[in-house]
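Submitted below is the structure of interest, expressed as structure tokens.
What you see is part of a larger complex, with each chain still in position.
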Amino acid sequence: MDISELLRLNLLSPMVLAFFLGALAVWLKSDLTFPEGLYATLSLYLLFAIGFKGGVELSHTSVQAIALPALATLLLGLLTPVVAYFTARRYLRLDEANAAALAAHYGSVSAVTFLAALSFVQASGHRAEGFMPTLVALLEVPGVILGILLARRASRGGRLGEAIREVLTGKSVFLMVGGLWVGVLSGEEGMKKVEAFFVAPFQGALTLFLLELGMVAARRLADLRRLGVRLVLFGMAVPLLHGSVGLVLAKWAGLSLGGAVVLATMAASASYIAAPAAVRLALPQANPSLYLAAALGVTFPFNLLLGIPLYYATALRLWG
Amino acid sequence: MELVRLKLVTIVAEAILEKRLLEEVRRQGAKGYTLTDARGEGSRGLRTMDWEGKNIRLEVIVGEEVAERILRTLQENYFPYYAVIAFVENVEVVRGYKYV
């Protein structure tokens, strides 16, 4: 299958289409709204299911197999927030708090982008390592914490410990890591029991979720116009940077081509579930419009549409 | 009928503050609270993601002094950073002595 065919497949998957349908709803001023609780229910389901599948895979992965990839992921978790922070300081000329807020977002990972990468890789006939969801859980946390640390001078003292505690016990991380443990402990036996709920309907649930996410993202576009073209460029350049670093580290860690594309995408993605909540509490002086518009309004669709195929094309060269 | 004249303090704030605000009002002396989910707009537009819920509408029935303490804390620690609105009314409460 050639790349243009893959691109078409990527663009025309129900998930991506649902995202744009959601945006269209806002644009047409449709009165479509999601009932209170449905968005939260879907998030809860998706996060737990990702963790669970990762855990079951992990239950039959040897320590050797995962050691280097895990290390590479941790390195990404340390490198990417720093890269994002200094880019934001220099290029966007932001103050410390706002730069740190962006760093926290770009240093952690978007679960939905991760899933899109996984589907893309499968559709292209490759296969990512089974333990990739484990790496998502690993990458979710350090970025946020490092971001907050970077802003320490900016933040009004004190609450750092509390903020870290809040990230670690925050529902997103808790559900994903919790699901992981349930998966590790219950293994294939457990999987058989709950497969029809947590695995088979997963992509359909994701489609509904993206419908809502498209609406949320579209509402951010007004912010984006106000914040300017530099932020849009930032939201596309940083993923390219992080994606490249991700590919290099994936190569070093000995991942397969499929795994490398997924890891690169993870690095390139910006969190919009765990990070915003943590940052809002720890860095209230940072402007939420800024980081939400960048992460959700620019980087998310950018990765979905162009990023993933690009990381794939690059990987084809490196692994070829 | 034993009606006691007390203050009803209503606070509308972004949902992410739920835990902190509850601790805050308790610390200032509130004996209880009532909370409903709400949405809204003000001078600051939308703030965090829906995943965190939207706004909360927090009501506490308290004596005059506690009411004042609560409002002062809000003004100092929350108004500068977060989307919050707060107002007070007079209410007559059944068995109101329980709440002061």
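Read from first to last, the chains carry the letters A and B; within each, the first residue is number 1.
We adopt the following convention: a residue touches a chain if its C-beta (ideal position, glycine included) is under 8 Å from a C-beta of that chain, and two chains touch if they have at least 3 such contacts.
Predicted, not measured: the structure shown is a model, and the values here were computed from it.
S.K.: As a check: each chain kind appears once in place, so what is the overall formula of the complex using those labels?
M.R.: Expressed as a formula in the displayed labels, the copy numbers read A x3, B x3.
Please note the rule applied: only the chains that are shown with their structure count from here on.
S.K.: So what's the Cα centroid distance for subunit A and subunit B, whole Å?
M.R.: Roughly 35 Å separates the two chain centres.
S.K.: For the complex, give me every residue of subunit A touching subunit B.
M.R.: Against subunit B, subunit A makes touches at 34, 36, 39-40, 43, 172, 212, 216, 219, 223, 272-273, 276-277, 280-281, 284-285, 288-289, 292.
S.K.: So in the complex, the part of subunit B that touches subunit A is made up of which residues?
M.R.: These residues of subunit B touch subunit A: 14, 16, 20, 37, 45-53, 81-82.
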